[in-house]
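Complex shown without one protein chain; remaining protein chains in place.
Chain lettering (A and B) follows the sequence in which the chains are written, and residue indices restart at 1 in each chain.
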Amino acid sequence: MIRLMLTTALAALPLAGAAQEITVGAANVSAYLDPGRDHSNVGSQFYYNSFDTLIDRDHTKLEPEWVPALATSWELVEPKVMELKLREGVTFHNGEAMTADDVVFSLNRMFQATFPPYVVRSKDRLANFASAEKIDDLTVRIHAEREEPLWETLVSLQQVAIIPEDYTKALTGDPAVAEDSDFEAFALAPVGTGPYRIAEFQPGEKLVWERFDDFWGDAAPLERATVVQIAETASRLTALKTGEADIVTNIAPDQLSLIESDPNLKTEGSATALFHVMIMNANHPKLQDPRIRQAMSLAIDRDALNEALWLGKAVVPSTHTMAEMGALHQPDLVTFEYDPERAKQLLEEAGYDGFEITYDTAATYYTNGLLAAQAIMEMWAAVGINGRVNVQDQWSGNDPEMMARNWSNPMYFADPFGSFGVMWAPNGPSEGEGRFNTDEDYAEKWDRFRFSSDVEARKAAYAELMEEIRQNPPVLPLYRPFESWAMRSAINWAPMPGHIPYVLDFRAESISLAGS
Amino acid sequence: MTAYLLRVLIRSAVTLLAIVTLTFIATRMSGNPIDTFLGEGLTAEGREQLIRYFELDRSLWQQYLAYLRGAVSGEFGLSFVDRRPVTEVVVERLWPSGQLLLASIGLTVAVSLPLGILAAIYRKSWIGSAVMVVAFAGYAVPSFILAIVMMLVFSYTLNWLPVVGNGSALHFIMPTITMSGVLIAALTRFTRNAMLDVMGQDFIRTARAKGLGELAVVLRHGLGNASITVISVLGLQIAGLAAAGSVVVESIFSWPGIGQLLVNAAILRDYPVLQFGVIAVAVAVVIINALTDIAYALADPRIRLAHG
Partner (left out) sequence: MANLADAIPTRRPKTARQGTDLIQKLAILLAVLLAVSAILAPLLTPFEPLQQSLLARLRPPVGFERHAAGHLMGTDELGRDVLTRALYGLRLTLALAFSGALIGLLFGGALGLVAGLCRGWIEDTIMALVDMQIAIPFTLLALLVLSLMGSSLTVLVLVLGIAGWEQYARIVRGEVRRLAAQPFLEAARTAGAGPLYMAWRHILPNLVSPLVVQFTLALSNIVILESTLSFLGLGVQPPQPSLGSMVGLGRDYMPNAPWIVLTPAALIVVLTFTVQILGDWLRDRADVRLRDR
């Protein structure tokens, strides 16, 4: 599954003289572009081409390998203080030079957030960072509250990408002050340091990238890339056929054979670093007995879902873990399994009387989401659970009446903290929405998992957390969906294993156009 | 005539106020937009903060009054999602929809009038019947079916026509045909019936008796008089039908128009965009209706008198 993009990219001859332009037909285009406040699967497509972080990673590799980006070197000068040396000669898309002040401003807009959309992101993943500080023109320091085992990981998050201070502050109102409205305006006229500048942005419709000639690194391979929203699957496929799009996103497995039967087209795909999950409301009066929720989970034959809906290309996990997490990957843990007999037995023990259990899903939000929901109802029926699919577009995860629904747990960064951790932390979003409970015991395990400096200690604590989840389940990861992109055969592009889900990486050595 | 105009104006104003109020109530009854567009994975505290930030913590009555106050001075608020003034967001979508509407009206008139006249003249022969069967069939094929079947044939299979957006003249073909299908069917039947009504009247017989050729009679006298009816149908009904049709057409052909905007805004619960979008469409419909009323009254003095 891992493609070595480097070799394919070098093999393809860049065509001199020909216009190196492509059009991408995307299922969704963001309504705003601000790497700080955004953590959606829609937004993650777009940031990497236009923004840089201080530290980056080698995205051709599955396991983290940190590489310099806007910082050329970094070290811990004290247990809780990291010092970073900045790259010289970096220019923003608006022509201003990047300074230590811009870096401090960008980091502190998250670390010490006041703009509410930033506050939310700051709390769920950056809470351990107190502040950033300028030492000299090429040196900044980051101060953590506690010793941080995930320094590089968290400093390379999309949310702490570097944006220009003066430009942002001057967008509205007082040019010396960062007002909320400045950040709102920034999200419509975003400026970064990446290899492509955002030349045109029509929220929810269209985004045009143009090569940024003053980029500090290797020049962008494309002169121009246009992303247009084509919401309908059939329209996206058709646009690829008619040549209106060169790459289209979000192709369901059922459509792959259509593309592959056309000699001018091909598909690239991977089991995305994200789980489609079923969540269950532990506080619903009828579902408080964990045995009911265990049965709901044990009744689902996830391998059958994979075979039928994903042609076997998805990945069904035994626990909430992913290969991308390197040392923290624990595939041996068995937290979730299929055991219909045990499910029947648990239902009987719990005295389940056949009450209806609703399963909420949006009609189209998750690929195959509605299909999986309907298939799960049949699987529930097989063990005696009376289930009903409830289709609604509105998020119901914070509704006390919600019994079960689908959701996704993306890998926001390559660590269990970046996937399970963000969603299921004590006082995190799941508990905050009132469908998941934690106690001191859970919090203590959580703390050991989050902050232990020893990897083995972190693994052991995570295994303990998984055992709690198994005993009293609020969630069942269904699978890592197999997401595909379809494109003209002449395009050499594929999702890279070192990225978070859905990133459209068009940087040097990530894409090339062959022949034509 | 002044009294009549005044009556039309007052009625239009009342309709608009009713629409503003209706959309306001409908949007506010439908749940919190925070849960929809920022819903997943918000902490309870973060959610409260965002609700305050978007000023959704004020009472409904306060929100309504604030909205009306703003509306009077032309301030309709910022989109919840992209934080641009909704007037800007909506207005840039009106023109693509307007273009599509004009193209559809053009096609409808160009096809329906000749067909309707043909059906009226040859009502006793198979030609008339054939035209009417086609008209019925057009009415029976919902626009979404027409759209996806055309897309499958002309774009997916034959690769003749583009499917995304409004970039060129070719882009107009399928959306225009889709929008026009129902309208053509309706207007053809209507033209035929209006022509039959007119052609049976005395002044037509007089014209014939004067020795005018049949074609001249039909075109000069028949069509001239039937056109009053045709105008009223075009004005009164097409705006409404088109507003509905545009939602389907724009979502299938990724047309950057108002229909698509409204559906997306409804799904995201982007109240400010939704409210102003509906108001803008309603204003357009009401203006078209009022103009039609006036044109109709000018063309036919009996109506002016009847309304006093």
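The working rule: a contact is a pair of C-beta atoms (placed from the backbone, for glycine too) under 8 Å apart; a residue touches a chain by one contact, two chains touch by 3 or more.
Just so we're clear, the structure is a prediction, and the values are computed from it rather than from any experiment.
Among A:237, A:265, A:323 or A:475, only A:237 touches the chain that is left out of the view. Set against the missing chain, the residues A:200, A:218, A:378 or A:401 yield one that touches it, A:378. Only one residue in the set B:51, B:111 or B:267 touches the chain that does not appear here, and it is B:267.
When the missing chain is restored to the complex, the residue among A:264, A:392 or A:471 that touches it is A:392.
Across the interface with the omitted chain, chain B contributes residues 11-12, 14-15, 18-19, 22-23, 26-27, 29-30, 123-126, 128-129, 132-133, 136-137, 139-145, 148-149, 151-152, 156, 182, 186-187, 189-190, 193-194, 196-197, 200, 229, 232-233, 236-237, 239-241, 243-244, 247-248, 251, 259, 262-263, 266-267, 269, 274, 278, 281-282, 285-286, 289.
Taking the whole complex into account, chain A touches the unshown chain at residues 232-234, 237-238, 252, 254-255, 257-258, 304, 307-309, 363-364, 370-371, 374-375, 377-378, 389-394.
Basically, only the chains that are shown with their structure count from here on.
Residues 31, 35-47, 49-50, 52-53, 81-84, 148, 151-152, 155-156, 159, 161-165, 251-254, 256, 264, 267-269 of chain B touch chain A in their complex.
Taken together, the chain A residues at the contact with chain B in this complex read 25, 31-32, 39, 116-117, 119-120, 123-124, 180, 184-185, 187-188, 202-205, 228-232, 234-235, 237-239, 241-245, 393-395, 397-398, 407-408, 422-423, 427-430, 432-434.
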